[in-house]
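Missing here: one protein chain of the complex. Every other protein chain is in place.
And then chain A:
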Amino acid sequence: MLQADWNPQGGFSFKNCQRNAFLESSLKGLRVPHARKTGTTIAGLVFQDGVILGADTRATNDSVVADKNCEKIHFIAPNIYCCGAGVAADAEMTTQMMASNMELHALSTGRKPRVVTVTRMLRQMLFRYCGTCVGELKQFWKIWEGGRERECLGWGWKINGWEARARGKWAGWGNREVGRRNDEISPHSYQGHIGASLIVGGVDITGPLLYSVHPHGSYSRLLFTALGSGQEAAISVLEDRFKPNMTLEEGQQLIVEAVTAGILDDLGSGSNVDMCVITQAGAKIQRAVSTPAVISKRQGKYRYPKGTTAVMKETVTPLALEMIEETVQTMEVE
């Protein structure tokens, strides 16, 4: 179909957005497919020789475990690794693109890649796709049937003229009817469109560095950090027991404890703890360093012996079958 200024470009295509919005609004019982989130605990810390990154290995799809042993520590450069939380596909594609970009950059500059370069590229890309949050504070109403009574659900953000996302559910404002009821609306629930929070750690020419990057493009440079749904549990362990310039064993122990705290206290994290130790000499990944939660064995036998239930009546009905066709196929027996 010819368009006046048809200039095919790559990148994101928004062709189906209107159709999706229309489908969602018009078909009441439709459950829109959600992106699979990692529901993670990722943690990182700096020790005396380098950086240690740790992550759990569970990927969830709403409330079902989608992958029991997924890899959340991604390779970016031989001396830089990155843990990804948030939407699994976004984290994966983002880190793969960063790895490719770092390789191209290293080839064209002739120098080894640096952690700050990775962080800057990530920030710029995430900010580009975060969407401008020029918003107005609006009141969210629910119109009861009949249109007479209005109940104020609270205050929320109306961003760019679009219905603000409140706690993951779409709401309306003003006179429009709210599809679902929202109890609390917070401006922070509007995620950047690329929903990936990342912990970037590595050792380069300037020393060991650890950065945490958030989905909207903000970042911070820290000595220890945790992200993901289990971040509160992990951060509390790290805050309690972190000391600067720890040895390798202490650092490994602390990371395992932090991620284990996330696994045990958060439903979105689970299975094993993966760990990556990066030093000047190189990086070493260990999968399944520890498994805090083991699937328990069944306690008893649940089969009943024959005759537990009394048989009252027995009838036998023979089926009248007639042979229609008979074929014989010889098997090759060696």
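Here is the rule we go by: a residue touches a chain if its C-beta (ideal position, glycine included) is under 8 Å from a C-beta of that chain, and two chains touch if they have at least 3 such contacts; residues count from 1.
Criterion: contacts and distances are computed from a predicted model.
Its UniProt record calls the unshown chain "Proteasome maturation protein", which is the correct pick from "Gap junction protein", "Cytochrome c oxidase subunit 5B, mitochondrial", "Proteasome maturation protein" or "Small ribosomal subunit protein bS16m". The residue touching the chain not shown here, chosen from A:H193, A:R221 or A:R241, is A:H193.
Contact with the omitted chain, checked across A:F75, A:Y129 or A:Y219, is made by A:Y129.
Interface residues of chain A facing the missing partner chain: 1-6, 8-14, 17-19, 21, 93, 97, 100-101, 104-105, 108, 125, 128-129, 131-132, 159-160, 162, 193.
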